Every structure is written in C-alpha cells, then in structure tokens.
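The excerpt is restricted to a subset of chains, each kept in its original location.
We just call them A, B and C in the order they show up, numbering each chain from 1.
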Amino acid sequence: MNGNRFGRLFQVTTYGESHGEAMGVTVSGCPAGLELTTDDVQADLDRRKPGQSMISTSRDEPDAVTINSGIQDGYTTGTPIGMVIQNKDARSGKYEPFITAPRPSHGDFTYSAKFGTRNWGGGGRSSARETVNWVAAGAIAKKILSSVGIELKAHVNQIGDVRSDDVSFEQILEHSEENEVRCADPDAAAEMRELIDDYQEKGDSIGGSIYFEARGVPRGLGAPRFDSVESRLGQAMMSIPATTAFEFGLGREAREWAGHDRNDEWEFDENDDPRPVTNRHGGLQGGITTGEPIYGEVTLHAPTSIPKTQTTVDWETGEEKDVQVIGRHDPVLPPRGVPVVEAMLALTLVDFMLLGGRVNPDRLDDRPGAYETDYHPSRPET
Amino acid sequence: MNGNRFGRLFQVTTYGESHGEAMGVTVSGCPAGLELTTDDVQADLDRRKPGQSMISTSRDEPDAVTINSGIQDGYTTGTPIGMVIQNKDARSGKYEPFITAPRPSHGDFTYSAKFGTRNWGGGGRSSARETVNWVAAGAIAKKILSSVGIELKAHVNQIGDVRSDDVSFEQILEHSEENEVRCADPDAAAEMRELIDDYQEKGDSIGGSIYFEARGVPRGLGAPRFDSVESRLGQAMMSIPATTAFEFGLGREAREWAGHDRNDEWEFDENDDPRPVTNRHGGLQGGITTGEPIYGEVTLHAPTSIPKTQTTVDWETGEEKDVQVIGRHDPVLPPRGVPVVEAMLALTLVDFMLLGGRVNPDRLDDRPGAYETDYHPSRPET
Amino acid sequence: MNGNRFGRLFQVTTYGESHGEAMGVTVSGCPAGLELTTDDVQADLDRRKPGQSMISTSRDEPDAVTINSGIQDGYTTGTPIGMVIQNKDARSGKYEPFITAPRPSHGDFTYSAKFGTRNWGGGGRSSARETVNWVAAGAIAKKILSSVGIELKAHVNQIGDVRSDDVSFEQILEHSEENEVRCADPDAAAEMRELIDDYQEKGDSIGGSIYFEARGVPRGLGAPRFDSVESRLGQAMMSIPATTAFEFGLGREAREWAGHDRNDEWEFDENDDPRPVTNRHGGLQGGITTGEPIYGEVTLHAPTSIPKTQTTVDWETGEEKDVQVIGRHDPVLPPRGVPVVEAMLALTLVDFMLLGGRVNPDRLDDRPGAYETDYHPSRPET
C-alpha cells in the first residue's frame, strides 16, 4: 500500500532516498539452491548506474551491493535476501531552491501535499535512484528464469521521433549493449545519439521508449482477469518513474486492426500441440501465456529536470519565480531504463512461474514435483 | 493470485462463467451509511448489458442484480455486500465445435493449457461476461466518490481509424450516452457507426479505444512507486478483456515531446496553493495526484469471435479445420466497454481515497476524523 | 482487512448476515480436476446446521447450498467456486429490544461503535451463522487434502469441568459423531450432556473446548516466522466466534515443562529418515511440519445469549434495563463448532500445501511437477 513492495510469491521490498544513507532491498520467496554472488547482482547494477556516458548523469556512485543474508557458500538458502547499496555522492545543496518552490512536473509538490514534508535532497524517495533496488532484485529473478530456459531483453526503440527498425530478439541480444543509447539498430542509435546531444545542448530533454521481449515462457502461465500477465506487467511497468504508456502485442495500434487481420490462426507444432501461426497477440491470450514470445513497449517521458528556464511558485514566499534545474541529470531516460524494464519484466515473470507451480518454491536443486527430502545442508570445507 | 480479486481496502471478489448458473461479486470495505439500492447498481448494469443495440450481441440477459447482504433499510452497514446476477440466456450448443479446436486469439487454448480443462460454453470464465461483476461493484464505488465530489466518465474516442474530436469533460457527460457508439462527438459517432456496420456485414470486427477522465480527485493521493496511481490504474485497465494498451496524460505520444514542452509550470490557485498551469501530466506527478483531472486512454483490440472463416487445429483429431464463430457477438468492444472502464477507474480511485484516509473506512455519515460514537442503528418503523 | 477473507493461495471470501437474504462464499485457488458435487459440501453443512438436537438452537434452516460457478460435469475447472446458502427461518422481531440496548458480551455494542449502525436481526454479521460459509469452503479443502493423504478430525474434549479421556485419532474418527456432544469418549459425552442440560434448564450456558488433529501432513511445510503453521493456525482458530484460547502441542502446559522433558529426541524411520521419537512438539518445529500429527485445542467461551436476567443500558433512552435473551440459542458451542474447527484447519493446511508446491495449483489430475499439457477439456456426453 505504501509503494515499496512488489510481487506476490517472489516478494521485493525496498527503501531509500536519493540522498539518504543507503538504498536497500529485501527479496523473499527466492528458492534455495540458486548459485548467487554479489557479482551476479553487480553486473546489472553497473548497467543502470550513473556516470556511464556523456548522456547520463555524472553523479559518481559505485553502486556496490552488499548482501546481508539469505546466501551460504554461494547458494541461496530459501530465506530472505537482504541487500544494501550505500549512497556515496549526494550533494543536496543545489536542491535548496526547490524546497518550497516545486520543480515543474516533478514529484516535489505532490510529495509535500501528501506527507506535509519531503526529503528534498535529490528528489528523495521520488528519485529514480530507487530503481537501483529493482535492478538488484531483478538480477536474482533473471538467474532463476535463466535456469528454466526463459530469456529476456530490452532495448531502446525510440527517442523523440527517431525509431529503431524492427529487430529480432537475437539482434537485441547481440547489439543493444554496443552503444550508449542501448538501441539494437546501430543506425537508429547514431541518430538517437545526435538528437539527445541536441536537446542536451539546448538545456532541454527528450522522451523515448523501450521495447521488451521474453522468450521461453511456458504456456498456461498467468491467471484470468485481475491477475492476467498483462495486468501484472502493466502494474510493473507503470511503476517505473516517468512511464506514461504500457503496450503489449500490437499495443495501441490494435485499435486500427480488424479482427480477421489481428487474429492468429492455429497450426500444429513439432509435438502436435497447437501453436499460433503468428504472434500478433504478444504471447498472451485470455491473460494467459501461449508459449509465444511476450513483447511490448514502455514509453518514458522526457526528464523533467532541465537547465532551461521555467516558471514556478514558492508557497512560502507566495511569489512566482524562475527555476533552472542545473545539476547532474540525464537528458533522456530510456538508455538507463533498459535494465529497469528488464528487472520489472523478470520480477513479474518469476512470480508467475512460482504461482503456476513451474518453479519449486522451496528449492531449485530438485526438479519441480520431486519433493523427496534429500538432505544436503551446506557444510564447511574439510 | 487467482484473478478474481481487485482492490486493497475496497475489495472486490468475483465468480462466474458466461454460461454458468450465475455471476457473483462480493464487495467488502464499503463504509456504512451509504444510501444504496439495487436500482443504483442496475442503472450501470443496464448500460453494459447485451442486446442494447444492433452493434451489441443479441444475447438476451436482463442482468437483474440481487443484493444478498450488507444493506439494511436502504443503507450500507459496513459489512460485505454480496451480489448475484443470474445467467438466463445461455446456449452452449454452438460452442461444441471449439472444445478441442481453439478459436483464433481466444482464451480457449490457454485456459485448457493451464487448467487441463475449461468451461467451454460461451467462453466460460474467459468471457467478458465477467465484467458484469465489475460494473456492479463499480456502481457502489461511484456512489461513494460522488459523495465526496469526485466525478468520472468515459467515452469511445476511436474506432478503427475514426477518431473523435477532442471533447471537454462536460461534453462527454452530456453527449456520450446519446448514441449507441458512446462517443461524445456526434459526427465521429456517426462515422464510427458506419465503420462498425461495414465490418459486421463482412463478418469481421474492428478495434477501438476509450478515453476516461476523473475530476475532483484531491491532491496528495497515491503512494510512491509500486502503488502509484498509474501503476494501479494500469493493472486495473489491463485487466479488462481485450485491452492491449494503457496510457495516461500524453501517453504514448510523450516519447516525442521535449521536456521543456511537456513540463507543466506552476502558478497559484485561488487559495494561493500551487497549481499546474497546464495538465500534460494527466493529474499525476511522482505517482501522486496534483488535483488536476486524471485522464487517459485504453485500447481494446477487435473482438476475436468472427463469422469470417479462419483456420485452427483440433488437438483431439489431430486435424486442421476451418472455423466460423457464428453466434451472438459484438462486432466492436468499446461501446459496451465504457461502463467497464468507468467501473475500474472508480474502483481504483475509491481504494486510494480509503488508503489516503480521505474516506472514513467505517462509516460515511461522519466526516473523516470525527470518530465520536453516536449510535444510530437502524430500527423498524414505528 | 474487512474480515471476510481467509487464505493466501486458497482464498475464501464470504458475506452474509444471520437474518439477511443469504450467506455466500467464493473459493478461488481450487485446482481444476477435483471431483465435487453439492453433496460433498452439504454433508459438512448438515453437521453444522441448527436444529440437530436438543442442545442446539431450534432455528429451522435447511442450509441447502447452491454452487453457481467453477464446476463442470462434476469436476472443478480451476476458476472461482461461488456458493450461496439462503436464509429461510429468520425471525428478527425478538431482537428489537436490543437495538439500542446491547446484550452483555455480545458484538451488539462494538459493531454499533464501529459502524455507527448494525444489522441487528439475529446478531447480523456478528452471528456465528457466518461459519456456514467456512464449513462450505472447508468441505472443498478437505476433499483436496484427502486426495493427497491428509486426514483431519476434531472432537469436543471438554465442557465446563468435564474433560474427555485422552483418545486416539482412530477413536475420534470412529466415535466423535456418535453422540450429540461430538465427544469421542462416550462416558465423558454422557456427563457433558448432563451438564449442558443442567445449564440449559437454569437459563444459563457453559463453555468448552475442541481438540483437533491432522495426520499425513508432509514434512517441510510452512514458512519461518509470520507464516509459520502455528501463526496461521492461530489466526484461523482465533477467528472462530467465541474463541479465547489457541494451543498446539503441549499448549499452555508447556510453561511448566523442563526442556529435557519436552524435547523430542530423534530416531530413524523405516526409510532411514529422521523422525521424532515422541510428539510433544505437536507436529511443528521452527514453524515447519515434521511429518508428525499436528494437534491442538481451541477454547470456546459460553454462549452469551442466555435467558437468565442480566443488566444492560439503553443508549437511546439513557436508562438501565434488564434483558433476557429468549430465543433459539445454543446452550454450548463446541458440538456445532467441531465442523467449524475442522474447516479452519483444512483451509489452513490446503493453503500451505499450495504454497509449498505440494499440490499443483492449476490442476489435480496431474501429479505435482508433471506439467505437460495434455488437453482434456470436458465435453458433452455423446
């Protein structure tokens, strides 16, 4: 209810403000027997962390994760995994002008309206810094999914009006991390980069979108209605700061398609099971997986913190005033948003795998269904 | 987890299959003291019910609601409200061909893949008939919201490539129910109607979208992140059968906007409180309400049940075969989807009002905060 | 939050007031493939229903259950099961004196204090009539448990100061339903019966307790701490109207035991797995099952509705007055409470079985772990 919990069986709980002591995330519901080290988590944190390139904030955060519990001798134990990421490079001073004079389209006003106060340094709890917790948790989810043959990846498919060509999942896997924009189409990536530079030079920012895809998700996953895969994905993705649209399959364009054109006919697959000939349905029918790839798009609006002059009001002085948000801010969100979208996709899918009984909730080292008690507690090397 | 529950403090639980005995919905968390009769609920059910016009299914369901509990002498008592709507006009026979030969892009296959069986008559649990429960619950939510000054309404803003002009909230209130398409722009409505008739004649169907708006929502509502208003709205709307996209504010178009153009500057309102000069943010900043109208769009793909011939496979016979879904099916979903979108919007908002302490969770007849115990149990007329 | 929901994966939602139209319960999370008819449910309802004997209320309720959804051709379909039980024999008139003059130790005052009103007929929502819903849901849970080898049973082990001899599980199974008190020790049962008659004649009532036991629960079920089996059982049993104590294993007496006497040593079982030599731990260690029987006791205080004269106050007139609750009330609760305790035990255990991955959440007809999709949708008889 308080916005810091995600997941039903794979449960993530977070805390932390942008300029607070530390960010923290607790993962419960991870089965025992998953090989896991801080390196597994760190790898994704590094993809999200600030200061990676000229088009991301220059805040200097190592984002080094500490795991406080839930792991023994390199394997998870089935008990909650507590992780902490210290905040190192917080410089709150420059946020003082905004304490009582909210930045346009930021959470400054709404947080104060709700709580009567707010942690104003760096945006406090409303900062996208919170997503460091999600990426840490998502890294664990990805490892579980990978162990059961589910692969997922995202890339930036649009910045402003520059759109990536349609690319295959393989191309995304191969090329999306080759450029700073994280777009798997190199030509579009170059154009996007130019556009971003333009906006940054003007003291402005620009919006964009992220395409995501998951392969290997077994059919029959999800539940009717309020717990359909798309409902839970919708919640997951709309939680990402600056998201204004969530689409799956044909998404928004489906409104212009006729039924006969959109419907995917059935054929038999190599096992004589029904398989849709096409995948305009985005892997989901009736809210439940068909076994086809799940794909969709997430729109992130332009960053609201911009150096360009804007007008606001100061509720303490009662005066209008000009603001310029000059700090260490990203001119565009999707490039660093890619690991965040992947994390939310992974967290959503691992939860459905657990709910659908496809992953043993207690331990991974047995195949689901094989509940014979064979004791293999960890013991010290001899 | 099983798809039949929505809401955190205002809790809706549903059951029912399209051709089952009855649909049912239990609402708990409705405060005592709300004046409520079956008529209040029936009014919205009538807007959703089949057989309203030539562009909706001809299934003949009175959709008469019975309230089994939670009301005394015309007022809610604070205890769960159980409602039942009998199914009257179920004709399952015509669904027999699809028992083992799934209709394209329907839930036939996925339900069977998940459960190993399914209630195949009329689509069973996967049928949009389930939304009758949501509309019944939503009618109660609307009454509570209305009592605290929140108004909400939806209309059809696109069918195929025919798009409504931008219309004001007042126009939507006034005109959206004047035509069978439920579009507040009469010219667009006429064009949409023609388009729908065309597709229906061809034995095909067409997609569309619904615009929604809520006014009077107080500022400071919602919570950070996973419980942001847009996350919960996202889940709510993506639960609606056939939904493939959810957008709020500028929605998908935000990807093409520069920060400086999209940002809403601040001015003082008549009470010297900050108010955004414009509302490109759709009423939500940092996941929390600004007090401005909340608006957005929901895309519904074309109905999948169409008379036009399609190919499928029969997993029992192992043969390919042609199917024609000739029954009583809507050629387009948004017109009957309007009350459903309104219901999900109302359910989401009333939940946030309760979570934010803006509605007394126990009883409406006291102002929030006035918890003096004044006993006024209902008693028989003397 | 509103008191009408129990269970996490096996979810029960209820409604209904003692003198309302009907009682209703929705069960979601029941896997597909369970053979289930109204008779299965009715059998347990009949054990709970009023008018069974001279020591239960003479209210004449057939308590006939209707199943509105979730079943097809005699098997569950995996979708929510909606059940309704009509109230037939409500006579509210005799409750008028108590509308503003609360009966001693009843929920009359607290419901009015909370909601500002209440459904006063027959105790409304506070009546133990609500447990009819639990027993209906519990009957389904029992069937699932039975299919995986878990048996459970309760009997009355104390009324006033008359205590049953210790009896074996087999004795409880065999004898507990042979007398109206539902005590498996026939001598104690006779004494209890006499005691109850005495109190009833005096216009008074008396307390008692119920012993419960479950066998065949696999080891390794439950979770640490807040989701330990005993925490969830505690919540379950303390929800039963009139319950004032919950104990498992040695229960309250454990306070007087030394560690060395109470500890259960380990031996090997026939499979060379560790097994406790004794079961003073009540089947639970660290909140998780050992595989030994789970047993405990629940204390139910004396019924509060008694003909004997008591003093109360009328908050409308401002006057003290005498009340006599002359109606159709049980002089003792445990005999009819036995199926209620069994229901809550069954609901708790089936939930843990689902959470522990021991029951396939989607369908029973496959063994857990065997998730191959073999389609066997129900089809009409040919």
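Everything that follows uses one rule, which is that a contact is a pair of C-beta atoms (placed from the backbone, for glycine too) under 8 Å apart; a residue touches a chain by one contact, two chains touch by 3 or more.
No experiment lies behind these values; they were computed from the predicted model shown.
Engineer: Just want to confirm the stoichiometry: 3 copies shown, so how many copies does the whole thing hold?
Structural biologist: Identical chains making up the full complex: 4 copies.
Methods note: only the chains that are shown with their structure count from here on.
Engineer: Any idea if chain A and chain B meet via the same residues, over half in common, or different ones?
Structural biologist: At the contact between chain A and chain B, which are copies of one sequence, the residues are largely the same (over half shared).
Engineer: What is the distance in Å between the mean C-alpha positions of chain B and chain C?
Structural biologist: Result: the chain centres lie 37 Å from each other.
Engineer: So the centre of each chain is just the mean of its C-alpha atoms; given that, what is the distance between chain A and chain C in Å?
Structural biologist: Result: the chain centres lie 44 Å from each other.
Engineer: Measuring centre to centre with CA averages, how many angstrom lie between chain A and chain B?
Structural biologist: Going by mean C-alpha positions, chain A sits 27 Å from chain B.
Engineer: For chain A, write out the residues touching at least two other chains, lowest number first.
Structural biologist: Within chain A, residues 9, 219-220, 224, 273, 355-356 contact more than one other chain.
Engineer: If we count contacts the way the header does, which residues on chain C are in touch with chain B in the complex?
Structural biologist: On the chain C side, the touching residues are 1-5, 8-9, 11, 13-17, 20-24, 26, 28-29, 31-33, 66-70, 72, 75, 77-82, 84, 96, 99-100, 112-120, 124-125, 315-316, 362-363, 365-366, 373-380.
Engineer: Flag every residue of chain B that touches chain A in the complex, lowest number first.
Structural biologist: Touching chain A: residues 1-6, 8, 14, 101-102, 104-111, 113-115, 125-126, 130, 158-161, 199, 204-209, 219-228, 230-239, 241, 243-252, 254-260, 262-268, 272-274, 276-277, 280-282, 284-291, 299-304, 306, 308, 310-313, 315, 318, 320, 355-356 of chain B.
Engineer: Could you pull out which chain C residues touch chain A in their complex?
Structural biologist: Its residues touching chain A are 9, 79, 218-220, 224, 273, 355-358, 360-362, 367-371, 373.
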